[in-house]
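I have placed the structure first, in the form of structure tokens, so that the comments after it can refer back to it.
A protein chain is absent from this complex, but the other protein chains hold their places.
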Amino acid sequence: MEPTTTRTDTRTRTRPGRIGGRSFLIIRGTGVLLAVLALGHFAVTHLVNDVAQTDATFIARRWSSALWVVWDGLLLVTALAHVGTASVAVVRDYWTDPAGQRRMLAALRGLLLVLLVIGAVTLLFAAG
Amino acid sequence: MIAQLVFLAGFTVVTAVIIAFTGMVAVGARRTDGGTHVGAVLRSRLARRSYDRGEGNRWAFYAHRVSGFAVFAFLALHILDVSAYAWSPGMYDDVHELYSTVPMRVFECGLLAALAFHALNGLRLVAIDVWDVGPVGAARLLDAVAGLTAVLTLGGAVVIMWPALGG
């Protein structure tokens, strides 16, 4: 029995509206940026340089260059923004009562804020 | 010395959390996902060249979720251990010694796999939205993502493990 099908491959000219909402755009935007920033960061710290060489003097050298300070700073902010926005759907999938969701999201935001502050302080301190 | 112990404790917590999260995802999948059974049937289905290749999309979703969480869990630990540098470069070096041990290097290969897959699959999802490819196109892109992830992971693993295993 063949399924009755109305499969027509018509491309309708729907009036172009915006793609998705704000969180949709944030996740995709930070994600694309992170693909470059994070993979690049990993490449330099683990592949180009062996991980044994990335000691304190390596950090001092790396963060005396404006390029890497900006790179790592941007990496920090975009990564945490990406996690914060993308995990909303994840929390909603596994905590199904509204109170539990709010608590989990608040805890997550708290953690991300702490990490942001620690990371920013470390970077600014080291960059002088 | 203490710094190293603290780091190892943190690392254990991170690993435990990742395993717990994966378990939670698996339990949720058992209940709400009506699409797959692990085992011989799955393997044959993944091998089929029909619209059934959609199975790959399903696994890609779970892999994307777990890999994303794993990278984040590591990231939290990483931000903290690098912040040791601001306390004292000596303490940072102390902790950093652990990174070049063989078990940590193996972990790094896993991290690379997770990061590479999540990034490449994420780009695939953006491509699906922007160019409106259908399920077959998505499955083909997934083949490319899986292949590229394997290449990057294997290549990276060679580079990472080389100094520790002979070099």
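Per-chain numbering from 1; labels A and B assigned in written order.
We adopt the following convention: contacts are C-beta pairs under 8 Å (C-beta built on N, C-alpha and C of every residue); 3 or more make two chains touch, one makes a residue touch a chain.
By our rule, contacts and distances are computed from a predicted model.
Enquirer: Could you tell me which of "ABC-type lipoprotein export system ATPase subunit", "Fumarate reductase iron-sulfur subunit", "Putative Zn-dependent peptidase" or "ABC transporter ATP-binding protein" is the UniProt name of the chain missing from the displayed complex?
Expert: The chain we cannot see is recorded in UniProt as "Fumarate reductase iron-sulfur subunit".
Enquirer: Out of B:Ala73, B:Ala138 or B:Ile160, point to the residue that touches the absent chain in the complete complex.
Expert: Missing-chain contact among the listed residues: B:Ala138.
Enquirer: For the chain that got dropped from the picture, name the residues of subunit B it touches.
Expert: Counting over the whole complex, subunit B touches the hidden chain at residues 29, 31-37, 41-42, 51-52, 54, 57-58, 61-62, 64-65, 125, 128-129, 132, 134-135, 138.
Enquirer: What does the interface between subunit A and the hidden chain look like in terms of residue numbers?
Expert: 1, 3-8, 10, 12-21, 23-24, 89, 92-93, 96
To be clear about the criterion, only the chains that are shown with their structure count from here on.
Enquirer: Can you compute the centre-to-centre distance for subunit A and subunit B, using the mean CA position of each chain? Integer Å is fine.
Expert: The separation of the two C-alpha centroids amounts to 14 Å.
Enquirer: Taking the complex as given, what residues does subunit A use to touch subunit B?
Expert: By the definition above, subunit A touches subunit B via 19-20, 28, 31-32, 34-35, 38-39, 42, 46-47, 50-52, 54-57, 59-60, 76, 79, 83, 86-87, 90, 93-94, 111, 115, 118-119, 121-122, 125-126.
Enquirer: Which stretch or stretches of subunit B touch subunit A in the complex?
Expert: Those in contact with subunit A are residues 24-25, 28, 65, 68-69, 72, 75-76, 79-80, 82-83, 85-86, 89-90, 92-93, 96, 99-100, 104-105, 108, 111-112, 115-116, 119-120, 122-123, 125-126, 129, 156, 159-160, 163.
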